[in-house]
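All protein chains but one are shown in place.
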Amino acid sequence: MTAAPLMDWDRSRRTGLPEAVLAEAKSSAHLTALLTEAQQTNHPLLLTRLQPDQYEALPAELRDGLDYDPVSRTAFAGLLPPLSGQPRVVIVTGGLADLPAATEAARTLRFCGHDSVLIADVGVAGLWRLLDRIDTIRSFDVIIAVAGMEGALFSVLAGLVQSPIIALPVAVGHGVTAGGHAALTSALGSCAPGLTVVNIDNGFGAAQAAVRILLLRAPG
Amino acid sequence: MTAAPLMDWDRSRRTGLPEAVLAEAKSSAHLTALLTEAQQTNHPLLLTRLQPDQYEALPAELRDGLDYDPVSRTAFAGLLPPLSGQPRVVIVTGGLADLPAATEAARTLRFCGHDSVLIADVGVAGLWRLLDRIDTIRSFDVIIAVAGMEGALFSVLAGLVQSPIIALPVAVGHGVTAGGHAALTSALGSCAPGLTVVNIDNGFGAAQAAVRILLLRAPG
Amino acid sequence: MTAAPLMDWDRSRRTGLPEAVLAEAKSSAHLTALLTEAQQTNHPLLLTRLQPDQYEALPAELRDGLDYDPVSRTAFAGLLPPLSGQPRVVIVTGGLADLPAATEAARTLRFCGHDSVLIADVGVAGLWRLLDRIDTIRSFDVIIAVAGMEGALFSVLAGLVQSPIIALPVAVGHGVTAGGHAALTSALGSCAPGLTVVNIDNGFGAAQAAVRILLLRAPG
Amino acid sequence: MTAAPLMDWDRSRRTGLPEAVLAEAKSSAHLTALLTEAQQTNHPLLLTRLQPDQYEALPAELRDGLDYDPVSRTAFAGLLPPLSGQPRVVIVTGGLADLPAATEAARTLRFCGHDSVLIADVGVAGLWRLLDRIDTIRSFDVIIAVAGMEGALFSVLAGLVQSPIIALPVAVGHGVTAGGHAALTSALGSCAPGLTVVNIDNGFGAAQAAVRILLLRAPG
Amino acid sequence: MTAAPLMDWDRSRRTGLPEAVLAEAKSSAHLTALLTEAQQTNHPLLLTRLQPDQYEALPAELRDGLDYDPVSRTAFAGLLPPLSGQPRVVIVTGGLADLPAATEAARTLRFCGHDSVLIADVGVAGLWRLLDRIDTIRSFDVIIAVAGMEGALFSVLAGLVQSPIIALPVAVGHGVTAGGHAALTSALGSCAPGLTVVNIDNGFGAAQAAVRILLLRAPG
Amino acid sequence: MTAAPLMDWDRSRRTGLPEAVLAEAKSSAHLTALLTEAQQTNHPLLLTRLQPDQYEALPAELRDGLDYDPVSRTAFAGLLPPLSGQPRVVIVTGGLADLPAATEAARTLRFCGHDSVLIADVGVAGLWRLLDRIDTIRSFDVIIAVAGMEGALFSVLAGLVQSPIIALPVAVGHGVTAGGHAALTSALGSCAPGLTVVNIDNGFGAAQAAVRILLLRAPG
Amino acid sequence: MTAAPLMDWDRSRRTGLPEAVLAEAKSSAHLTALLTEAQQTNHPLLLTRLQPDQYEALPAELRDGLDYDPVSRTAFAGLLPPLSGQPRVVIVTGGLADLPAATEAARTLRFCGHDSVLIADVGVAGLWRLLDRIDTIRSFDVIIAVAGMEGALFSVLAGLVQSPIIALPVAVGHGVTAGGHAALTSALGSCAPGLTVVNIDNGFGAAQAAVRILLLRAPG
Partner (left out) sequence: MTAAPLMDWDRSRRTGLPEAVLAEAKSSAHLTALLTEAQQTNHPLLLTRLQPDQYEALPAELRDGLDYDPVSRTAFAGLLPPLSGQPRVVIVTGGLADLPAATEAARTLRFCGHDSVLIADVGVAGLWRLLDRIDTIRSFDVIIAVAGMEGALFSVLAGLVQSPIIALPVAVGHGVTAGGHAALTSALGSCAPGLTVVNIDNGFGAAQAAVRILLLRAPG
């Protein structure tokens, strides 16, 4: 059998998007090899869905070089690019349980050189909290909206703002809303126009979609 | 084979709820027999899901005695009870496509002796239209909320009012929201507390649930 | 990133419904902070889905101040309101496995100041047990019906009583009834009129819906 | 290409069950050939799901030889066997909309030489109608229970009788109960023991299952 | 709150079917109370889905009085009835992984006083193994067919025998057949006539359905 | 009952997106009233999902004022804005059956003042046709990718370009891909990063999402 | 907008598989243009899912040049290749309702120059009919098995033969087997090894898969 190389470091060059690894379900040996290759070739690397026990199982010298965040289960290896300027992305969440996916998005943006602002826990059950912040939200170039359960936040928000808005449904809910499919469906079927959607819990993908938009216009 | 009687006129006496017939898929001969029996025994009758062609196929003398509404596809036969006083129920819809189910609820309430008020087309994509009317909505004893597509109206409304609120999801939508299941799921999984739900397009059931509540308190 | 406040203590004032926290999946540090804030601001707090290991992990001084019930996995913090008088709600269950959700409903009612009566294990497989108690059940203002498996209890009960009836389907069953979806569907699609429904295992929501009705009429 | 023979007249001899043809979607030419072959070889034949327009399109001389029932959409060709004695099967339906499937079962039984009794429209929304007839129902050797919507009839009936009971769910319902899947699930997941189930709208299959039981014991 | 009695010992008298308890998810204290009540009132009791750790957690003196089978996870308490004579039921399985459900059926039959014969591992992938035993299978009054995966055994068997045949689908399979739904669907939608079906893994229910048939005709 | 105004002409002013009406299922009288109101108030209007028979049923004088396209079933009423300059959006389709949705997107863009380029029938079954055009596709600011069946086009395209890419799944397919859900799932679950998705057949929504992005940067 | 060419006549040269057009839902003008282009460029063309009314709507001169089969709804245009020799493919069906898909497979094979043999109506409900023909079936190089309903034929056949076997599930069935998904699942989840599967009703695809195998070995 012939073995494939560990990483396709060329892809980043071709698409302008940085290199990332979905760590979940990968063995400790495999992650160690990937991180070592990244280190030796001077490539920064983003690890997503890196479980705490996977992180703990890495060799100490590699672990020390990682910037690991247990909430989003993401880690940075290598040098981060400088920030591109004022934050142009706002991440809005319905509840506190949405923070893991929201933080994965924020950390992916940071890995790509973009700052962001988080406005958390402004779900529609308490509509005034959202309305109080709507002018702030409107001032950003890209909005990532994060919600689970029935996902009503997506429609309300899309009806109030003009910027591109990316819906990030999350697997927060019980009974009929368990698994995030109800929030996903609400986002896709929204009565508000021009909302686009990514997969459940895919904070990484939401951030990458934002980066594609940000690359269109350099600030200032 | 032994045949069952056409209608169980006793049920109404036992439950306090009036007698209704789901007309859809019943033959013209069958509907004619039911209406004749109701006429001869002096029982008022509510027909639901009576399709226009079913209505047209009835004998002229029976058709003349019916109060038929093509929007809700409902018909009244016999004398209606007097209205019980000021309307205590408000029916709120997200869009104009929700009117068939909303009107089925309003007509069922009327058949039971209760007036209602309709506030239509206040879906969350244009949130200010809803907020402009929220004080009026709050003044009613029972709220029937009607919405299709992603059903975000249910959560927004339930977060703003204290009265009992009955969610009536409708089969309005395309793609992932076709058939009304997305609106149903949003109602059941709402982040706003104390919302209850009836089957898709079941305006009759929503009204019956409202009648059960109205029977608890006779107006002053 | 900007942080949101821990609790929206204003919502209770706006909707008349008390403040509750879904404890499941929240960290010990987060729950500790919430309970401390509630204690310091003199707000009573209801915790739902608080797992035994989450309860055990709380600081002893906070744990001592909690009234924790392991069956329903609910906890009260702070002073409870006095009871509003004779119980006006009856909670009827099909089997003993329905008790966790039924007790969550009873405890939520208690937190809101309302007493209730529980009639357990009267499922339709032994119809006479239900019929023996039907006159008692009829004497209450609001009925919460709790059932899993195929949920036949909902239709039988709704055909026998006139009061508002809230169906609470539970995730009790195997094979085709696993997860509670069959019971939910039976409640929504019931042939008996005027039944309303809440999400699977949502005892909290069923109680909140009952409270909305109880607030309509002050006893005596 | 090689053609297969039209009917496998041997199967009946091997299994003791008579020969039947699912007519739906078969062309007029095909049905004509089948009926002609049955006539020429002196085999009685049961046609199921024979749509009215298919019946009308048959040659007049064949049509005249058929005993066609438009409610169940079944037709008999050839001589029927004599009846085996007193009816040992009772067919119980929840509503009038269940009659097509119930009649398909009754006609299939008749084709196999067995009489049956029909008790219609005793659904659980009016429980007393069922309880009034329960002693009659108990007196039969086999019970075929027919119900659509949420199918609560199956569990109630199975909890009250000891005879073998075959649940026949039907595609009667709207919204969540459309298509008969909810009734099917209720039958399979019933809390009452020893209920068995056939496919949705499969009156033919329910009758065949009854015949398998009837063949076990010849009446005294 | 008022408590319900632990068991409804009357049901057995009314339906002729013995008393059984679904042990899964019941606490040790609850099971202990049920077994003690059964012992004190001299009622035999069948426990189903009694997990090994639940069995181990019972008080030693109760455990000693139980006849526990870890394959089917069933236990008998109290005196079993004498066997009714030669076995009239055959239990046929497609594979060895079907044995837990098959044995639950056999043990339930034994608890009701009926012997049975097991023919295991005759799935259709090796058709000749089934055909070699088909004459034996045909000699029984009732057949319980047990299969997982795609459930092809049900149709093959039903096409070869005349006795009543009860399909018991089991949750054995991977990918599209995981959970037993594919086997269930194959049983319900079989092209072979007169097959009836019970819920996935419901060996108890299959046996109860067989008992209903056996009660029709006393042997010899 | 109180009636709502026909159109919310304010929404356009608030969100910057033009006013559109989903014509499907609306009565001729209703559409006539809407078009008359638009004409009298000098508002341009976009009608989507306007079926040919609905178009034919409009009064001749209104029909003459409409620019109707039967492929996309869209119509323009009133004056269109001038085009904003060179086309910045490319619409790429997998097959010819995708043209209705693709054209709905193109016509919606035109209604908003934006030109677009269509590259049709470059599905992955003939990969070279897509690769031959990839440099052209890369030169646009926004890509709308349209595909049905298994939707493999989305992933291939997203792996080759850097611009924002909006996946528009369409209901083209048979068997497992009927209804467009498979294409939708492929878009959401794509292995290529930063793809966003709209509802099945929602060409209008895809165009609105593109407009949100185009509004960020005015061309040169 | 730029238009794509009508057909990609190069693909056939690259893959060795002939050119085909899915006619369903294409307009008469479009089909006319395709057929004219094929005629003018001397390319044979296979049309699949060509509905009778589409065929009738073609210009008479084009229609006369087509070899149209209404059972499979396929048409050949242009010269067919000579047959490659003795038939190496056998097509086996469970029932007569499977003939449309089976014939689509046979006609596609013929279009590619391969003869085939059809053995119809040997479903497992009458197992002996299949066993009587099993030696004939075994003598072919490739087997296409066609079945609807529960699809038990696939497993039985795959357990009896060694040749490559392609399962073609069809949308024949009612209730739980409607739409062909049950047959598809049975094929995928078969307990018999080495079966491969194509989409529901995809006779064209099954034949193409067979052609890929036939191209491996030229007959002696």
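In this document, chain identifiers A, B, C, D, E, F and G correspond to the written order of the chains, with residue numbering beginning at 1 in each.
Here is the rule we use: contacts are C-beta pairs under 8 Å (C-beta built on N, C-alpha and C of every residue); 3 or more make two chains touch, one makes a residue touch a chain.
Every value quoted in this text rests on a predicted model; they were computed, and no experiment measured them.
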item	value
Chains in view touching the one left out	A, E, F, G
Options G:25, G:71 or G:215, residue touching the unrepresented chain	G:215
Of E:33, E:80 or E:97, the residue in touch with the unshown chain	E:97
Positions on chain A where the hidden chain makes contact	1-5, 8, 10-11, 14, 22, 25-26, 30, 171, 180-181, 184, 199-202
Touch list for chain F against the chain that is not drawn	94-95, 123-127, 149-152, 154-156, 158-160, 173-177, 182, 185-193
Chain E residues touching the omitted chain (full complex)	96-97, 106, 116-122, 125-126, 128-129, 174-177
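By definition in this document, only the chains that are shown with their structure count from here on.
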item	value
Same-interface partner of F-G, chosen from the options A-F, B-F or B-C, over half of the pairs matching	B-F
Identity of the chain that, by mean CA position, is farthest from chain G	C
Greatest separation from chain E - chain, by CA centre	F
Comparison of B-C and B-D (more C-beta pairs in contact)	B-C
Whole-Å gap between the CA centroids of chain D and chain E	27
Between chain C and chain G, centroid-to-centroid distance (C-alpha), Å	57
Shared interface positions of chain E, touching two or more other chains	11, 14, 159-160, 184, 188-189, 193, 199
Contact graph of the chains (line, ring, star, complete, other)	other
All chain pairs that touch each other	A-B, A-C, A-F, B-C, B-D, B-F, C-D, C-E, D-E, D-G, E-G, F-G
